[in-house]
Structures are given as structure tokens and as C-alpha cells.
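Handing you a structure now.
Only one protein chain is missing; all other protein chains are in place.
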Amino acid sequence: MSSVVDFHNVVAVAGGFPVLAGLDIEITKGEIVQLRGSNGAGKTSFLRVCAGLIPISDGDANVLGFDLRDDRRSPRRYIGLLGHDNHLYTDLWVREHMEFRAAATGAEAGDADAALRRLGVTDRLWSVPIERLSAGQRRRVSIASMLVGRPQLWLLDEPHAALDHEGRELLDEILLDAASSGATVVFASHERDLSTSIASRVVTLRGGRLSEDSGVA
Amino acid sequence: MSEVTTVATGWGLSFVVVATYALWVVGRGKTIGRELGIGGREKLEPESDSSKPADS
Amino acid sequence: MLREALLVARKDLRVEWRSKVTIGHVAPLALLVLVVFAFAFDANAGLLEFGAGGLYWVAVLFGGTLLIQRAFDVETEDGNFDAFRMSAIGAPSLFLGKSLGVFIQVVFLELILGPGVVLLYNVRIDDWVLLLASALGGTLAFSVCGVLCGVMAAGLRVRATLLPLLLVPVLAPVLLAGSRAFETAFGLRAEAGWTWASLMFVIAAVHTAVGVRAFGFLLEEG
Partner (left out) sequence: MTQVPDSRHMTATTATRVLGTVALVAVVLMGLLGLVVSPADVVQGQAVRMLYLHVPSIWIAYGAFVLTSFSSALFLFRSRHRHDGGRHHDRLAGSAAEVGVVFAGVTLVTGMLWGRVTWGTYWQWDARLTTTVLLFVTYLGYLALRRLPADPVIRGRRAAVMALISFVNVPIVHFSVDWWRTLHQKASLSVGRRPEITGEMYWTLLYSTLAVTIVASWLIVHRYRVIRLEELRDEEALEALIASRLREDEAQA
């Protein structure tokens, strides 16, 4: 088993606040990890540190074999990040947006169409401005843009929020597929019940540190 | 304005500007120093620089 | 790098094409500025003709600043900068692409402002080549400086006031050179119009070099 995320005593500061205060965690290839914890526990920050968007100020952090203290940029091309924001150009049409995202990650336009179909965004919506989509539909387009890049590490922040029941099941299915094909998935979610969660492991953060860990399944 | 008054105004204004700035700097230093208290004084040892987080 | 830059520029122009902010809001506003100058100068035909070159560039500065603001609001409103940081597109490509996008939009703005100045201020054009060359140089310089300052103010609460404060002093030589070059092109002044035009190309080149080198520092934030 190779570790995809390996944190030792990581401290990260953002906006003058210690968002991670000595976090230890190791995540191995193929795991589906659910992050839990109350608001401000550090879930979002953990995902952003993994993505190299927040610098670490203390400790050791390795993501996909890259030392984040030396290089926060290189791992990014293998990572898909779904943040609180959808990262959408709301003026563009769905398909135009997807084409741009596909081209920006070096994928083909055909991949973009396939990703949209996979998320149940039908052709009918392709030439509609994103502005006019509902919150759930936007989230689907956002997940589709992430799918196009075929990331090895999936980082999702509250991916189930805004999705309807059908959308959630679809997302779970996609995440399971990704994990079974060798990708690693980390998602933050406090509303998902443990009994229905697809996670192979549940990690609880508190105050920017690890509080509970169900361990590798 | 006569030459003498102009010169006086120029020198006076310049002096006031620089002195106000100097007083502001010293005053601000004292205010923050007081906030930091004794702890602040200890932290001012030269070594304290190396304990700062090594941001990239 | 060029391919990525073109990709970014095309995306920006597409956003503009869909939202029509340049055509719908900025261009009419810039035309209004030309009208308001006429109020300020009491519709004195001589003064307006003499100041036409300068007034043109002031209107470009005003409208262009709004365009730059808009070009970065598009990126920050739904966290798209994060998507850029995560993507394969490098900072120099993003800088060049954004500059190209802004450049084309400002050219469009000028295509409306130019005839506006000619018609409203009763200007004669003596030297078309000089006019077009200095418009090109000035617009290039404006775009690169604008994008460089625009990214510094991007996403900040105070961006609307900070951007002009940073941008206008940097652009002052461009405004000066553009105004003088246009006056020569309008036949109002027998002066070194070409010297001014080439100065603007030099400014554009210098700031492009700075931007390509330094944009990464500005993007790696957060």
C-alpha cells in the first residue's frame, strides 16, 4: 500500500488563523475517506492544504509523493478539487465552460461531453447559460469539470450539498468507481449519515487536529 | 508672499511633516511594545527570527 | 504557452460575448464621457479639437479600467482562480491570455470611441499610419499594465478603489505619449509623433517582461 497523503504534525495558517494545528494523518491509495467535524474544525483547510493552495508553516506533508514544503504546484495536476465554490463561469453556456475546462486540463472535448452525460446533465442543457441553472445542476456541472481531468486524488468539499437524492446516489457511484480504478477520494461531509456513507474510513477533525479515526478498513 | 515668509513657511511645514511622522513612528512602537509587555522584550532577541515559521 | 494563452483569451472573449458588458455598458459609458468633456469645456470647438487626443485616451483609461475590473471579477466571483491554480495553465500563459483578452476588448471600445472623437470634436486625421500605430502601442501598454495591476486588486473588498490608484500612475506616461502622438496624427502639432508612438511600444514590452516573470508570485496567493 502506498500512501497518497502523509501528514505529520502539520500546522497551516491562513488569514492569521491556525487552520491546522498539528495534524497527523495518512491516507493510502484507493481509500474513500469521509471527513467529519463541526464548522471550523479544519475540513476545508485540510483539503486546501492537500491541494497545495495553503502553505504549511510547520510539520511534514507529502501528497502523491511530493513534499509540500518544497513544491506545492507539481501535485496539483493529479488532483481534482471541488470546493465550496463551483468554479464556474456563470456567463458561459454549459458546454462552452466544459470545453474550456477540458482544454485547460489537456483533455479532449469528447471527454467533456462524456463527463456531462455521466452526471446526468442532458444535451438539452448544454446550450443554456450556467447562470440559469439551479444550484443542484450547477453542482453537477462542477463535478463533471473535475471528472474530466481524471485526477488520482479527489478532494471534495461538501459534494453532496445542493444535490438531490438521485444526484447523491450518482455521486456515490462515481466516487466508488474512481476508488476501484485506483484513485483516492477524500470528501468532507457532516450531513451524511454513517450508515449510508460509502466511505471506507471516517476521520473526525476537531480544532485543526485529528480527533477520531475509524482506521483503514 | 515675500521671500522670507515663503522660506519660513517651507521650512516650517517640512519640519512639522517630518517631526509628526517621527513622533507617530516612535509612538506606535511604544504602543505595540506595551501591548507585547515583557514577553515582547524577550522575543526581541536576535535568535527569535529563526523561530519564525518557514513559509514558502 | 501560446496555446494556453490563446485558450484563456478565447474564454474571456466568450464570456464577454455572452454577457455583452463591453458593448452594452462600457462603450456607451465611454461615449458619455466624451459628451461630458464637451460640457466641461463649454462646447468650445477649438478647445475640444485641441484636446481631442488627450480626451480620447482619458476615455479609454476610464472604460478600460472598468473592463479590467470585470475581467478579474469573472475569475473571483465563483472561485475560478483556484481552478486556475489547480489547472495545467501556467502563470505566464494566464498573464498573456488575460492581457490579450483585455487588449481585444479595449480595441473594440476604441473602435467606438475613435469615430466618436472624430465626429463630436470635429477632428481631421492627417496621418492615419501614425494614428493606428500609436493606438496599437497605447492599447498594448494599457492591457499589460492593466492586467498586472488588476490581479493585485482582484478579489479584494477594496478592489474598485485600489485598482485605479495603482494603475493610473503606472499608465501616466502612456496617457502622455498617446495624447501627444494623436495630436501629431491630427495635424495639430508638428512634433515627434513617432517618438511618442515608439515609447508606448517600449512601455508595453517592458511591462510584458515584468508580468511574465512576476505573475506567478501574484497568483500563488492563498
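A, B and C label the chains in the order they appear, each numbered from 1.
We take it that contacts are C-beta pairs under 8 Å (C-beta built on N, C-alpha and C of every residue); 3 or more make two chains touch, one makes a residue touch a chain.
Since this is a predicted model, take the numbers as computed values, not measurements.
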item: In the full complex, displayed partners of the excluded chain; value: A, B, C
item: Touch list for subunit A against the chain that is not drawn; value: 11, 13-18, 21-22, 55, 206-209, 211
item: For subunit C, residues in touch with the removed chain; value: 145, 148-149, 152, 156, 158, 162, 165-166, 168-170, 172-173, 176-177, 180, 189, 191-192, 195-196, 199, 202-203, 206-207, 210, 214, 217-218, 220-222
item: Contact set of subunit B toward the excluded chain (per top definition); value: 1, 3-4, 6-7, 9-11, 13-14, 17-18, 21-22, 25-26, 28-30, 32-36, 38-41, 43-46, 48-50, 52-56
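One rule holds for everything that comes next: only the chains that are shown with their structure count from here on.
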item: Centre distance in Å when subunit B and subunit C are each reduced to the mean of their C-alpha atoms; value: 39
item: Intercentroid distance (Cα basis), subunit B paired with subunit A, Å; value: 47
item: Whole-Å gap between the CA centroids of subunit A and subunit C; value: 38
item: Where subunit A touches two or more other chains at once, by residue number; value: 72
item: List of subunit C residues in touch with subunit A within their complex; value: 4, 7, 11, 14-15, 18-19, 74, 77-80, 82-89, 220, 222
item: Complex contacts: residues of subunit A adjacent to subunit C; value: 14, 51-54, 72, 76-77, 79-81, 83-93, 96, 100-101, 103-106, 129, 145
